[in-house]
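What you see is the complex with one protein chain gone and the rest in place.
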Amino acid sequence: MAVSNKDLSGVLARGQSAGHSHDENELRVAGFWIFLSTDMILFACLFATYLVLRGNTDAGPTPQQIFDVRGFTEETFILLTSSFTCGLATHAMHEGRRGGLITWLSITALLGLSFVGLEVSEFVHDVGVGATMQRSAFLSAFFTLVGTHGLHVSIGILWMISIMYQILKRGINATTARKLTIVGLYWHFLDVVWVFLFTVVYLMGVM
Amino acid sequence: MLPHYWPTPVTGDPLIYGADVSIALVSIAILFVLFYYKKWGWLWREWLTTVDHKKIGILYVIAALLMLFRGGVDGLLMRTQLAQPNMHFLESEHYNQVFSTHGTIMILFVAMPFMFALFNIVIPLQIGARDVAFPYLNAISFWMFFFGALLLNISFVIGGSPDAGWVSYAPLTEKQFDPGPGENFYLMALQLSGIGSMATGINFLVTILRMRAPGMTLMRMPLLTWAVLAASIIIIYAFPALTIALALLLIDRVAGAHFFTMGHGGNPMMYTNLFWIWGHPEVYIVLLPVFGVFSEVFPAFSGKRVFGYSSMVASLMAISIVSFLLWAHHFFTMGAGPGVNTYFGIASMAIGIPTGVKVFNWMFTMYRGRIRMTMPMRWAVGFIPNFVIGGATGVMLAAAPGDYQYHNSFFLIAHFHQVLIGGTIYGSLAGMYFWWPKMFGFTLDEKRGRIAFWLWNVGFYVTFFPQYLLGLMGMTRRIYTYPPGMGWTNLNLLSTIGAFLMGLGFIYIVWDILYSTMHRSELKDVTGDPWNARSLEWSLPSPPPHYNFAVVPTVTRRDEWWELKKSGRADVLRPTAQDIEAIHMPNNSGKPIIFSVFFFIVGLGFVFEWYAVIVIGLAGVLATMLLRSVEEDTGHHIPAEEVRHEEMALGRM
Partner (left out) sequence: MSSHMMEGGHGDGFTPHGRSFPWLHVVGYLLSLVLTIIAFLAVLNHWLSGRTLISIIMLLAVMQIGIQLFFFMHFTEGHGPRYHIMALGFALFFTIIFVGGSVWIMSFGGSQAY
């Protein structure tokens, strides 16, 4: 079994002798859950906007016309897999295997990168056929919703790189373990958001 | 890339020249003092880089008072313009700018920092903690707020202020109708401070849930702590909606998208909807904490425990959830279906119930108590009639068919000033008088404070009662002048006179602060408990040492400090030499302010649509975050010996 909050805090509490720094790591994980809640509301508002505006195509491109089933299928499976590999990275962390951790995290970041790449090429293609965000309210909402998720993924990739650097430099300790736990939560969360994107935007778009 | 706008001082208007000159003079004066007394290092070390919640709280108070002055001047300008029909004191465009900045500043940059000041100054002390959960993030919150406020305030002199009201409704705020940078200032200023607010919400939720002293169970928490908990919940779930509303409008404006435009399928009403998803909870964000203040002040000065503690807690939590379910009552007239209006009307009336419970509880707390009419108590008692009237007019507005008459009239204006001034501002002032000695070690002078209170209180009713009548007589809000012969003239004049009385009241408050500062040795609080109050912060010296508690107290019941005093065992909370251990504290950091400066640069970039500047700013933001992430900052320890020394010096051992 892999990282759980219980394990983590147990590990952290034992390792740190000094003052309340063990609380600190635990507090940050708690704080991050709350941050995720705010991020969830952020996406909720974007989804609401999309749902309200998605019929307003202004006689321009419609969802059926621009959504490419193959493209978003690939994106979906890539992201689901990356969530899995990210889990494996935290698993390796808990076994103290730095090599495994770095390997799985690199794979996760690469999968993330190919996801972003696919999304960018999807956007470029849309723009090429005249489906720009200036064309209609539907497209404004579509690009903003999907783009915000893509931006989150991109930030996640940068974040993972920074954490890999820190783990290579300092090894797995209470601090780096906490950081990896947090970025893991972030990544799984983005996977959840994507599941809703592909359901509400893509699947319901091509229905 | 060619910039779209240049920041030019708006010309041809004495008001703006006046503002230019006064900003320049004040800045020069501040710089002069800093250079002359060589205070730069002190400023940087003690204030700009601080992560101490007490100091951050003080910064919030100062900011709130300054902004109250600025917003108040805006208010007086408007009232002067409306004093008589056909006045030419302000031009119509300036009137629009003035009411827009007035509203925005009062809610976001006065009410909010007052709340955050309370959060910061009181909460850690009240729950027996040495700091908040995330002190570094707390500093970021303050500086993001600060630079957001700065951005809005400089708009007046470089490029023009926002001029579409504090709600900034589309499509009026779309580029097509509002091409200048003014709206961008609004959007970016709120975005920056909103990020700070969200961080504060997270910070205090975690602080209250996880950092309480041993033995302080949830149901032993003081009511202010409960209120801040409830407000933090609202912040966390409401602010993202504002973030989205502002971001989408900005995308419309700078990227030509069509969320809220008239053409291409945009739907302007969606902006209104998103705005109020945040906006209604927001009014409770600035209200619940002052409910907490009153729940501390009434028991303290009635010499009784608060009446109905559990029902107080229940009503706070109920309000925090229900406040999310009412937002559409701000746009009954938009034309949503009867089902929508019926539901939102009834739900809005329902929120009066938990609020009413609280008012009765406060009154029962005073009932047969030994009441001491101190300054905090005066503001608290003044609040009650205000709030009863505000609540009653709120229920009137919540009746959807009635609202077709009241909406956007001066009746509405009177309603929300009744609750916002009568609630939030009275409460903030009660809180300021109450905890001032805890912050600075001396109480504020009663006599001057009393004059200020009466000027303000009388001024308040004289200002806003005529406005209810004006609203019923058909005077709409946001008009810059009106013709004679409408029957509005005398009431408007009366309202303006009242406004100036309140202005005088404000000056008296400032005078009270200055006077008391000059006489601080006579007003010194030597006991740490000048009001004979109830919660843990009063067991500490005023002001408390940097680390707050030399030994973290153990709590066994509600109102621990009060109960200990009553049984003559107050000494239990004093530290003993062998109990004192080294204390772990967070390090100061310059990064929060630098981070926020970069965000400010991003803000300026968006305002003037200078893309290179945006990129530079974002690069700076990212770099600061990365630097912080790889930095190993685990804080420092204050050695036990030093703590002992300090407690000895404070006369506590």
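Letters A and B name the chains as they come in the text, with residue numbers starting at 1 for each one.
We adopt the following convention: a contact is a pair of C-beta atoms (placed from the backbone, for glycine too) under 8 Å apart; a residue touches a chain by one contact, two chains touch by 3 or more.
The model shown is predicted, which means the values in this text are computed figures rather than measured ones.
A.B. asks: Can you list the shown chains that the absent chain is in touch with?
C.D. replies: The undisplayed chain, in the complete complex, is in contact with A, B.
A.B. asks: If I consider the whole complex, including the chain that's not displayed, which of B:262, B:504 or B:653 touches that chain?
C.D. replies: Considering all chains, including the one not shown, the answer is B:262.
A.B. asks: Decide which residue listed in B:172, B:209 or B:451 touches the omitted chain of the complex.
C.D. replies: B:209
A.B. asks: Touching the absent chain in the whole complex: find that residue among A:44, A:107 or A:127.
C.D. replies: Spelled out, the listed residue whose C-beta touches the missing chain is A:44.
A.B. asks: Under the stated touch rule, tell me which residues of chain B contact the chain that is not displayed.
C.D. replies: 205, 209-210, 233, 236-237, 241, 262-267, 269-270, 273-274, 277, 324-325, 327-328, 335-337, 340
A.B. asks: Pick out the residues on chain A that sit against the missing chain.
C.D. replies: 1-7, 9-12, 14-17, 26, 30, 33-34, 36-38, 40-41, 44-45, 47-49, 51-53, 55-59, 69, 73, 76-77, 80-81, 83-84, 86-88, 91, 94-97, 171-175, 177, 184-185, 188-189, 191-192, 195-196, 198-200, 203-204, 206-207
Going forward, only the chains that are shown with their structure count from here on.
A.B. asks: Considering only the defined contacts, which chain B positions touch chain A in the complex?
C.D. replies: 133-134, 198, 201-203, 205-206, 209-211, 236-237, 239-241, 243-245, 248, 251-252, 255-259, 261, 263-267, 270, 274, 277, 582-584, 622, 626, 629-630, 632, 634-635, 637
A.B. asks: Please give the residue numbers of chain A that touch chain B in the complex, ascending.
C.D. replies: 18-21, 23, 27-28, 30-31, 34-35, 37-39, 41-42, 44-46, 48-49, 52-53, 56-58, 133-138, 140-141, 143-144, 158, 162, 165-166, 175, 179
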